[in-house]
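Quick one: structure below, then a few questions.
A protein chain is absent from this complex, but the other protein chains hold their places.
Chains: A and B, in written order; residue numbering restarts at 1 for each.
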Amino acid sequence: MTDKKKNTAFLIVQDNEDARPIIEAVEQDNPEASIQYEPGMVRMECEGSLIVKQETVEALIGRDWDVQELHLVLISLAGNVDEDDEKFELSWG
Amino acid sequence: MSIEISAKAITPIRLSYGNLIERFGDKRPPSRYQEAVYDVQPTAHFHYRPLWDKEHEIYDTSRTAIVMEDWYSFADPRQYYYGTYTIARSKQQEVAEHNYSFVEKRALLDDLPEEVRQSVRDILIPLRHIEWGANMNNCQIDAMGYGTTICSVAMFNAMDRLGMAQYISRIGLLLDGNETTSLDAAKKDWMEAPEWQGLRHAVEDMFVLEDWFELMVAQNIALDGLLFPLFWDRFERKLSENGGGTIAMLTEFMSDWYKETVRWTNALVKVTAAESTANNELLSEWVQKWVTRLSEAIAPVATKAFGPDGVSELNEVKEELLARLGKQGLSV
Partner (left out) sequence: MAAKKLNLRKRYELLTRGMGWETSYQKMDDVFPYDTFEGIKITDWDKWEDPFRLTMDAYWKFQAEKEKKLYAIIDSFAQNNGQTNLADASYLSAIKLFITGVTPLEYAAHHGFSHLGRHFRGEGARIACQMQAIDELRHAQTQIHTISHYNKHFTGLHNPFHQSDRVWYLSVPKSFGEDALTAGPFEFITSISFAFEYVLTNLLFVPFMSGAAYNGDMATTTFGFSAQSDESRHMTLGLEIIKFMVEQHEDNLPIIQRWIDKHFWRAYRVLALVSAMQDYMLTNTPMSWKEAWDIYFVENGGALFEDLGRYGLKMPKHHELATAEAEHLSHQVWSVFCALGNATGFHTFEPSEEKMAWLSEKYPNTFDKYYRPRFELWKRQKAEGTFEYLASLPQLCQVCQIPMIFTEVETDPMQISFRNTKYKGDNYHFCSDGCKDVFENEPEKYVQAWLPVHQIFQGNCGGATVPEVLEWYKFQPEDGGDYFDSLDYRRWQEWHGNAEAAKTGS
């Protein structure tokens, strides 16, 4: 099973100003992720797991960012969710 | 193309949904409240009987003994639909959040006289369980009730009660520097202390009431009508007089909430009682039954809270409640 390709975790957010830093943070923290712009929305996907880190978003916007603010722009996701104060992570086992 | 033509071309073909035209005419567009609540619930041609209640349809007027010609006779005076509801609560929570942070940052509860701290532990913190029960009961009213104007309000009320249970829990955590000492003690009191058992017994009996409208009366009219004025108003003032003014910053949500909520319970009682003598008698009987039982159940807690004045404080609150319900047309 070791070289088997893992399933794709994805996060889809609205294509708007509030989502920009999140998308940028995902690009920084998940170099493998593919980012697709579709009408009205942005789909970010990555093999195995995908993470949004509070620290990265905060560095991009220069203010405190509550991970739960992600809810304001979220459209869809796939993977098991792990949310805490510092990160929002999706993964397949 | 000239502007007039295009303006003429964009004349609406109707101003409202058909059900609202039937109810209110088509002279003016309906409010968002009206659009959001009227006639949304299905009323006919149910496909299957619930496996969990084969005696009733999914939505069934016979789950209560109250009879209404039109279950949409009642309207929420606050005109809450989801948007107006969440925006109103969001403003209140912003104030509450500010107050809680302020109290926490300056550790203001540490400066309270020890008797006040103990009173909060003994009287206010156990009320989180009552709010939790109220959350369940309002959820039940939504799930068993009939008509979106009533059910949606019960849903909002259920979430309010969860919110208030959480605020009370935070007061407990603030008292103990985020340890659960007060919360644990309050739970123990709620489960075991003799003065709380009458209330817990009543709340558990509400959990198994078959008639959702009776539950509405027991919870939202009788219990709230006694408990909120007594503890979130009168008792809070007593704490302030004894140097516990800071507590008022943490209970403002509850007292504001109750002032607001009385508007819809009043309207509900008024409309339901005016529908028929039978409804009026039934409501009056339920009020009588639950106000009597609940005042007896609250009496030992009132005495604990107010000392020898407890019973008279409770009686005043009870008289106010009955007078208010009398004004809505009940014979109590």
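Methods note: a residue touches a chain if its C-beta (ideal position, glycine included) is under 8 Å from a C-beta of that chain, and two chains touch if they have at least 3 such contacts.
Being a predicted model, the structure only gives us computed values, none of them experimental.
Contact with the chain that does not appear here is found for just one residue of A:29, A:58 or A:83, A:83. Interface note: of B:183, B:305 or B:325, the residue touching the hidden chain in the full complex is B:183. Within the entire complex, the positions of chain B that touch the omitted partner chain are 1, 6, 9-10, 12-19, 29, 32, 35-37, 39-52, 58-59, 81-83, 86-87, 89-94, 96-97, 104, 107, 110, 128-129, 131-132, 135-136, 139-140, 142-143, 148, 151-152, 155-156, 158-160, 162-163, 165-167, 169-170, 173-174, 177-180, 183, 187, 190-191, 200-201, 204-205, 207-208. Contact between chain A and the unshown chain involves residues 7-8, 10, 12, 14, 38-41, 67-69, 71-78, 80-81, 83-85, 92-93.
Convention: only the chains that are shown with their structure count from here on.
Centroid to centroid, with C-alpha atoms defining each point, chain A and chain B lie 39 Å apart.
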